[in-house]
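Removed from the display is one protein chain of the complex; every other protein chain stays in position.
First chain written, first letter: the chains are A, B, C, D, E and F, and each begins at residue 1.
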Amino acid sequence: MATTLRSIRGVVPLLDRILVQRMKAEAKTASGLYIPEKNVEKLSEAKVLAVGPGALDKDGKRITPGVAPGDRVLIPPFGGSTIKIGDEDYLLFRDSEILAKLTDEK
Amino acid sequence: MATTLRSIRGVVPLLDRILVQRMKAEAKTASGLYIPEKNVEKLSEAKVLAVGPGALDKDGKRITPGVAPGDRVLIPPFGGSTIKIGDEDYLLFRDSEILAKLTDEK
Amino acid sequence: MATTLRSIRGVVPLLDRILVQRMKAEAKTASGLYIPEKNVEKLSEAKVLAVGPGALDKDGKRITPGVAPGDRVLIPPFGGSTIKIGDEDYLLFRDSEILAKLTDEK
Amino acid sequence: MATTLRSIRGVVPLLDRILVQRMKAEAKTASGLYIPEKNVEKLSEAKVLAVGPGALDKDGKRITPGVAPGDRVLIPPFGGSTIKIGDEDYLLFRDSEILAKLTDEK
Amino acid sequence: MATTLRSIRGVVPLLDRILVQRMKAEAKTASGLYIPEKNVEKLSEAKVLAVGPGALDKDGKRITPGVAPGDRVLIPPFGGSTIKIGDEDYLLFRDSEILAKLTDEK
Amino acid sequence: MATTLRSIRGVVPLLDRILVQRMKAEAKTASGLYIPEKNVEKLSEAKVLAVGPGALDKDGKRITPGVAPGDRVLIPPFGGSTIKIGDEDYLLFRDSEILAKLTDEK
Partner (left out) sequence: MATTLRSIRGVVPLLDRILVQRMKAEAKTASGLYIPEKNVEKLSEAKVLAVGPGALDKDGKRITPGVAPGDRVLIPPFGGSTIKIGDEDYLLFRDSEILAKLTDEK
């Protein structure tokens, strides 16, 4: 949904929510031809932009989220809440919904 | 639903409920033209008007809500209970449903 | 559902149940014209008539309800159990379903 | 469902189950005319006939039911298990499903 | 479902399962006429044949079932697992599904 | 689903899973006539082939399964995961889904 924000930097996730932006697939083939936008497959990769302080456990202590700003992660194909800022879409997931971190390949 | 209230100030949320009012989108384009009301996209931004004392944890202690009156927040696209006072709509969410706080952009 | 009761005063809610009566909307416009009953919008305001002793927590102790007889409250648009006494309808909600208390407006 | 019982007195509810019999509505109008049976509205009032020893809490102790044999109670419009003995119907509810006790009206 | 068993005596219920056999309704009217089998109403009465050692509570201790072999009980109209031995049907319920014990009528 | 296994002996169930093989019904009548395979009723009897180490309780300790390899058991009519090895079907159930043990009939 739309917001009046001019930048994503003012969004501070609550509890165990993780703010991510989905990586955009190349809209060009390997040989340099442009692919029409509707044919570009959505990626399940995203970049973590901001991380909430963590959900509360049964004793009222914060459960530290498993990811940090800057992390590249795999996100599930469904779920999450979309936020629109200008023309960009962002997503909020719960920490436990993030599938995996992506590291530099060994 | 309707009420006999003349002002929202008399509403005291119970438990972990958060009373918010959704921000209204500009009904004008950047160049000053008016947009018909049904074309104005609803915003997912809201202002916190009042905050309940918090839900009870398993030991009977209050869990302090994560937002406070005056906060600007992101609300989910669905859910919440609508209250109508005069011509204005207000919403009650549970604290854990509020997605993020919005701060002055850095 | 119907009862053989002649008065609501004999109803003693169990556990965390709250007995309320919905406020009736004015069936007259501001200028004094009568509104046909089916056009009168139902209000989400109610008056608390009686309060159960509270649900039991995991240690068997009562959780004191958040409202008291005489309180004006906001009730959710759905749910609750209806009791009919004569021509009047009453509602039983669980304590945690009551959305907010209404105080004298400041 | 049917039973071979000749009397309800042999039914001993288990755990938190409450055996009740629904009160029958008057099949006569105030002026003494008989109302055809299918037009008699079912009442939500019932009399408690027998009470189980209570469900077990997490420590294995019985949770004393909130009603006792002889109590008049409000029962929910749906749910419960019906037992038929001869031509009479009886109902078994769980203790927490009973909405309220009815006392002599003050 | 069918089994290769020749007798129900070899069935030892696990956890909180209760093995019962439904009582058969008289297929004769009071005046001695035979009722066709499909018109004989199923009874909600059953006899307990065997009882599991009980489910485990959160500390790993057995919760003693509320019924014992030989008890006559009321069973719910739905649920349970059917076992067929020869031409006889038996039912396995969980202990908490048994509604009531039936005692000799007082 | 299919596997590349040549024998079921290499399957080691995890947690509280129980590997069983359903008993096959006689495809012959008592008088020695063969029954076409599609008319042979599936049995609810099975033989336990392997047993997982048990699920973890809330303190991280294993809950010992109630059955052991070699046991004959009653399995529920639905559920479980099927594994195919060659032409044979095997089933994995959770320990708590097994209905009863079958012993030599007394």
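In the analysis below, a residue touches a chain if its C-beta (ideal position, glycine included) is under 8 Å from a C-beta of that chain, and two chains touch if they have at least 3 such contacts.
The shown structure was predicted, so the numbers you read here are calculated from the model rather than taken from an experiment.
Although one chain is not drawn, the whole complex shows that of A:Ile35, A:Ala68 or A:Leu99 it is A:Leu99 that touches it.
Residues touching the missing chain, restricted to chain A, are 23, 25, 41-45, 57-58, 61, 63, 66-67, 74, 76-77, 96, 98-106 (touch as defined at the top). Listed by residue number, the positions of chain F touching the unshown chain are 1-7, 9-15, 17, 19, 52, 56, 58, 60, 81, 83, 92.
Everything below uses one rule, namely that only the chains that are shown with their structure count from here on.
Although chain D and chain E carry the same sequence, what matters here is overlap: shared residue numbers make up under half of all numbers found at their interface. Chain C and chain D have Cα centroids lying 24 Å from one another.
Each chain gets a centre from the mean of its Cα atoms; for chain A and chain C, those two points are 44 Å apart. Within chain D, contacts with two or more other chains are made by residues 58. Contact annotation for chain pairs lists A-B, B-C, C-D, D-E, E-F, with touch applied as defined.
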